[in-house]
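Apart from one protein chain that is not included, each protein chain of the complex appears where it belongs.
Every chain is named by a letter (A and B) in the order it is written, and numbering of its residues begins at 1.
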Amino acid sequence: MPLLSVDELTVTFTARGRRDVRAVSGVSFSVDQGEVVGLVGESGCGKSVTSLALMGLLPKRGVTVGGRAEFDGTDLFGLGDAKLREMRGSQLAMIFQDPLSSLNPVVPIGVQVTEILSRHRGLKGEAARKEAAHLLDRVGIPDPRRRLKEYPHQLSGGMRQRALIAMAVACAPRLLIADEPTTALDVTIQAQILELLKELVDEEGTALLMITHDLGVVAGLCDQVNVLYAGKTVESAGRRELFASPTHPYANGLLGSIPRLDAPRGEPLRPVRGSINDQIAWADGCAFAPRCDHYTLECLQGTPELTEPRTPGHQVRCVNPVLSPVGAGDVAVIEAPHIVTGLETGLETGPETGPEAGPGTEQPAPGAVTAVAAAAPATGEPSGEAGTVPTVEPAGKPAPGADVTTAGGAAPRTVTQARDGEEPGGEPAAPSAAGEEPTEAGS
Amino acid sequence: MSTKTDKIDRLAELTAQTETSTGHSLAYEAFRRLRASKMAVIGACIIAVFVVLAVLGPWIAPYSPTAQAWRGEVLPAQSVFVGPRGENWLGLDHLGRDEFSRMLVGARQTLLVGVVSTLLGFTVGCLIGVGAGAAATLGGRLGRRIDTVVMRFIDMLLALPSLLLAVSVAAVLGQSLTTVMIAVGVVQIPIFARLLRGAMLAQGGSDYVLASQALGVRKRRIVLGHIVPNSLSPVIVQATLSLATAIIEAAALSYLGLGNPDAAVPEWGVMLAQAQRFFDAAPMLAVYPSVGIIITALGFTLLGEAMREALDPKLRS
Partner (left out) sequence: MLRLVVRRLLQLIPTLLGLSVLLFLWLHKLPGGPAAAMLGERATAADRIRIERALGLDQPLWVQYGRFLKRLGELDLGTSTQTGQPVWEEFVQRFPATVELSVFAMLLAIAVGIPLGYFAARRRGGWLDVSAVSGSLLGICIPVFFLAFILKAIFAVNLGWFPSFGRQTTGLNATEVTGFYVLDGLLTGELDAAWDALVHLVLPAMALASIPLAIIVRMTRASVLEVLGEDYVRTAESKGLHRRVVRGRHVLRNALLPVVTVIGLLTGSLLSGAVLTESVFAFGGIGSFLRTAIDARDYPVLVGFIMFIALAYVVLNLLVDLAYNLIDPRVRVH
């Protein structure tokens, strides 16, 4: 049984005189003991709200939380205030995005650490201070005794985040929720913080729910990834599976939007167009349709269901999933050493710091990432898998990307460019290599 | 088939919406929220009624505010007063004049005191504020010196209790309505100056000012074209709130015997000051002008507070 299982979580914000806003509309996932699960998506997709709902930190008024969340057999949403307070900080703990604003500016760090120790572990006075110093030391804050007396503004950004982590792990919680813990930090500090988190997770067997928009973080840390869009899970898979074959057009676009160092000069970047649009609700059809390159009329026939079009356990909520031919990955395997820039941090810190990181585990990661490129040709290829490549009458699209229908026009915006497609030489060799990668990763 | 085209249209519409942002100008956004605010609407209504009365008062008043038409019916010394009745809706004052007519005519004086003194404080305060703010943001080291000296002076004015400042002005200028206006206006000067300067300093540190400087925009244009317009909203809010305080402050000065001694032009503050002598026998004579002052001040306060909320960037959704 998973440690945390979230089933059809919905969060609705209601305000008088305004339209209800459904920030989360049916998110399901589970986290096992010691597992790192990622919730990925752009701002506004509901990932932070999901975490706050699990912690019971959403405001009571104007917010309706639906669905179920079971933590070790207890229903989190059915708990009374006292019991919930008892669990928060001791069983479930959270690390927030902005370490400066998340620390009380007028209370010394020491008090902010000891207060949780005295609350849940009954430590008082010198014993609490000693333990607090030990915690600060453990998260890599030098000279912890002095730091205890200091105020948040006297610490550097990375130091503050370490202090927050120290508070979160103070009572050895079984589940740690990290809401974009590295977003507000410099890249070098980001890597250190991720490393620290990984270390803590590995040593304590704490489960970690990682909320992020940074695919690099996901690649480096997560075992299982859930991609959220407009409050719904659109794709859920193991890390390697997802990076090897992103199947929902949104996930596919996300991975394709990362700039590549090995792309030819002058190659345009390929953003996922537009932004989350709350004009279309999931009830009307797929909320991603207005931004999607592959939409068809079926997209608007009610909410798409989660299906497993590719491999068991790899769930996708799309009627026109991006199913590349199994062998497409091989092109990328050839190019494996050229890593995508955005993923470097995550990749490098990830496997190195993990205790089990050996050559065996290290290898699939780069392969998995570059497979992004491999997965792509199919999306732009009009002939190969014609059945799955969605086409829409040009009349319906006044937007800049109006020429999706023609293969040539699609190429620059879909995940991989014509260059990859033009190298058919790689294809025969591919199936074995690329086909095995995800499986190996999954085991 | 038609449903199909409908759906395509809808999709197209949605796609188009994704591309265009739905932004409105700041002022429009603030005005929209102001109109939705109950406080603002009530405040604006009170002010509208008050202004109409102030303008039309002398014409719609049933009697002359100065004619002691019923002199014989009122004996203040014996505590004989005449309360509301058919011909005098609010009764008679201590000299046998129609209280209702005096209230109507007095509205104009009260508004005049409020508006003139606030305008005085606003204008002078803003001039000082703009000067100091401009000097501090773009004037270099000399500018900052000038700013420091000017603000020291302003702080000094702020240290004076408003009432005493008013008394001092009254002592020099003698007792008149002008004195009250100047006294109340002078008290507002440091408030406006500080507020505008503070807002300008905040704007002056922002990136768009740096960008304009980098582009070689003239300093005068940066100040007048960019910094000042962006700093005005707190000042305008303050001006609305100041109208309320000015009216109350003027009443207090009148109460202290510094108001207009001219009986020909009734003014709520003076009426209140005179009525307090007969408070035990005819409390209503003090209540009418007081209620007038309170409601009017409330109107300006409500509108001012609503404006503050509407313009607060933190509350913007």
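What we mean here is this: contacts are C-beta pairs under 8 Å (C-beta built on N, C-alpha and C of every residue); 3 or more make two chains touch, one makes a residue touch a chain.
Just so you know, these numbers come straight off a predicted model, no measurement behind them.
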| item | value |
| --- | --- |
| Among the chains presented, those that the missing one touches | A, B |
| Selected from B:Val74, B:Val223, B:Leu258 or B:Leu311 as touching the chain missing from the view | B:Leu258 |
| Residue, one of B:Val51, B:Leu160 or B:Ile236, that touches the chain absent here | B:Leu160 |
| Contact with the hidden chain (one of A:Glu86, A:Glu131 or A:Glu204) | A:Glu86 |
| Sole contact to the chain not displayed, among B:Asn88, B:Thr137, B:Thr240 or B:Thr301 | B:Thr301 |
| Residues belonging to chain A that touch the chain removed from view | 52, 55, 57, 81, 84-90, 93-94, 96, 98, 101-108, 111, 115-116, 119-120, 151, 153, 164, 167 |
| Touching residues (missing chain, whole complex) on chain B | 152-153, 155-156, 159-164, 167-168, 171-172, 174, 244, 248, 251-252, 255-258, 272, 276, 279-280, 283, 286, 290, 293-294, 297-298, 301-302, 305, 314 |
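The criterion applied here is as follows: only the chains that are shown with their structure count from here on.
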| item | value |
| --- | --- |
| Approximate Å spacing (C-alpha centroids) for the pair chain A, chain B | 53 |
